[in-house]
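A single protein chain has been omitted from the complex, and every remaining protein chain is retained in its original position.
Now for chain A:
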Amino acid sequence: MKSYDTTIARRGAGLAEKKEKTSRRRMSRQTRENIFGYLFISPWIIGFLGLTLGPLLFSLFASFTDYNITSRMNFIGLDNFKRMFTIDDLFKTSLWNTLYYVLFSVPLTTAGAIFLSVLLNQKVRGMKFFRTLYYLPAILSGVAVYFLWMQLLSPSTGLVNTFLAWIGIEGPAWLFDPEWTKPALLLMKMWSVGGGMLLYLASLQGVSASLYEAADLDGAGVMQKFFYITLPMISPIIFFDVLTSTIGAFQIFQEAYVMTENGSGGPGNSLLFYNLHMWNNAFEVFDMGYASAMAWLLFIVVMVLTIINMKLGKKWVHYEGGDNK
């Protein structure tokens, strides 16, 4: 009996020892796997350090200098930042233009995309056709679209104004009138909300039908169902969309570069966006230090807005897990 016990005990000890051995081996294997893991992602790490983080830190440093790429790099403290607010009038113009664009484009395109996706979520015959139709503009790429819209918005021969004339409205000069250039861009953006629409459509289809059935039993109307079920259920997607499109809107550049004469941001600097002004400073005037400072200021502005967005998001975004208290 005793001997039996000891055998078991001994065997147990042996097992434990074996276990320890394998776990030690597993540990070392894990380290090895880690090393291989890093090796596998090393192309990315090298790229990140050399092509992203390095230049990023370099531009942070350059923003405190009068760096001109080829011959100068003197430390000038906060002079670049002072210059933005005291000397450079176009800085204010460009910041204002960009803020205007963000302020209008984000709510308009978000609301437009949600509205469209709700319409396209109805169960009607031929819906696939309409979904394709409204998504199509989103697959066309940048410059081609801008050229198309320059034609459409042509003051006297463009389709937009021709159409407006049919219904008795004399259309504005769009891209030629400083008051109408930004609305013209917004119109163009509204036309291509298809990408966002697709995102919302997917999330709308994920909203459980049982919620609507319950609401029906309680006698809820269409609007009530939309505001109390649909919107809260897709709010995480709205949040994501608002966040990314705000950041994207701050980066607006190509539109102004392509759609204005000589990429100047005209007429009357009405399309001189922040990034266009920055680009001019960097590559037309070789004021790379100043341009770097502008880039970092924009980064700070966008970061602050994103943090505010995140904080506000907690108040209105509904997560089904219920752990966002």
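To be clear about the criterion, contacts are C-beta pairs under 8 Å (C-beta built on N, C-alpha and C of every residue); 3 or more make two chains touch, one makes a residue touch a chain; residues count from 1.
Quick note on the criterion: contacts and distances are computed from a predicted model.
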### Summary
From "ABC transporter substrate-binding protein", "Succinate dehydrogenase cytochrome b556 subunit", "ATP phosphoribosyltransferase regulatory subunit" or "Flagellar hook-associated protein 1", the UniProt protein name for the chain not displayed is "ABC transporter substrate-binding protein"
### Query
Looking at the whole complex, which of A:P43, A:G77, A:G126 or A:G219 touches the chain that is not displayed?
A:P43
## Note on the structure
Out of A:S63, A:N80, A:S203 or A:N280, only one touches the absent chain, namely A:N280
### Task
Pick out the residues on chain A that sit against the missing chain.
36, 39-40, 42-43, 46-47, 50, 68-72, 87, 89-90, 154-158, 173, 176-178, 264-269, 272, 280-281, 283-286
